[in-house]
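Excluded from the complex is one protein chain; the other protein chains are retained at their positions.
Entry: chain A
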Amino acid sequence: MTVATPAARSGSGRPAIRRKPTGRETVAGYVFLSPWLLGLLGITAIPMLYSLYLSFTDFDLLSSPQWIGLANYQRMFTSDPQFWHAVRVTIVFAVTSVPLKLAAALAVALLLNRKRRGTGLFRALFYLPSLLGGSVALAIVWQAMFGGNGAFNGLLRIFGIPGEPWVNDPNTALGTLVLLAVWQFGAPMVIFLAGLKQIPAELYEAARVDGAGRFRQLLSITLPILSPVIFFNLVLETIHGFQGFTAAFVISNGTGGPTDSTMLYTLYLYLRGFGDFKMGYAAAMAWVFVLAVGLLTAVLFGTGRMWVHYSDAGER
């Protein structure tokens, strides 16, 4: 099943018939929308405002919140080295895992984008880690695989390379998390494949007539036409990358260790809020996080204008 049909595209934005809303339809619209509106208000909007208030307080869940002004933010930015460390770890994690994952996804998609028997099976099997990889079960496997007696060291031993407990070494622990993220390249790969299928074969034929080699075709045809899909994947995976939690939590036994080397931002937020019950501080961290992720998304969209090529821009 493909949800994105050409029909859906042409109809995007508005139903086929344009007319003024009737009173009956307005009532029906709000009736159908009411569960969502209630959720928006009660589960999202009001809690967000409440969390903004909490971020200016000292709150341990037991006694009522004490107003302390900007002290949480001040402490975060000026006297909490662990906070800045978590920011650094998160950025390193995202900046390494996202490009590697996208590169793997694109490379495999290009390999799969040929008429060959068994392509469907390959695609499905490469996709499998994307379904399983976010689970605690896989994080446990990962921790064991890159531990002292793990399969990875077993593999190294075959080649005569001395191994080490990778997850317990502050220099390599984050690297194992990056590998786990890259291992789940299947989801962006499927999106790349869908995009590659839409590139007209005539373009490649014309390029061949003009004497363009494979690499030239990749640079001049595939990548420019695919750029909106690359952009879509980049935004999705970046937002996703900044929210990593499960693997870091499980592999470090809930500590962010060894020596804070896997202390992702969300993990630090969890430990401050639900470990030390500093709810005000955690709320302040959450707000900084939302603003940072929002800003980053805006920057991505801003730079996207420079390299994303929309062939159907005129249609919209």
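Methods note: a contact is a pair of C-beta atoms (placed from the backbone, for glycine too) under 8 Å apart; a residue touches a chain by one contact, two chains touch by 3 or more; residues count from 1.
In the analysis below, contacts and distances are computed from a predicted model.
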The hidden chain: which UniProt name fits, "Carbohydrate ABC transporter permease", "Carbon-monoxide dehydrogenase medium subunit", "histidine kinase" or "Phenylalanine--tRNA ligase beta subunit"?
-> "Carbohydrate ABC transporter permease"
Among A:L70, A:V95 or A:L131, which residue is in contact with the omitted chain in the full complex?
-> A:L131
Kindly note down the residues of chain A that lie in touch with the hidden chain.
-> 1-5, 7-9, 11-12, 15-17, 19-21, 24-26, 28-30, 32-33, 35-40, 42-44, 47-48, 50-51, 54, 61, 108, 111-112, 114, 116, 122-129, 131-132, 134-138, 140-145, 147, 149, 151, 154, 157, 183, 187, 190-191, 194-195, 229, 232, 236, 239, 242-243, 245-246, 249-250, 253-254, 266, 269-270, 273-274, 279, 282-283, 286-287, 289-290, 293-294, 297
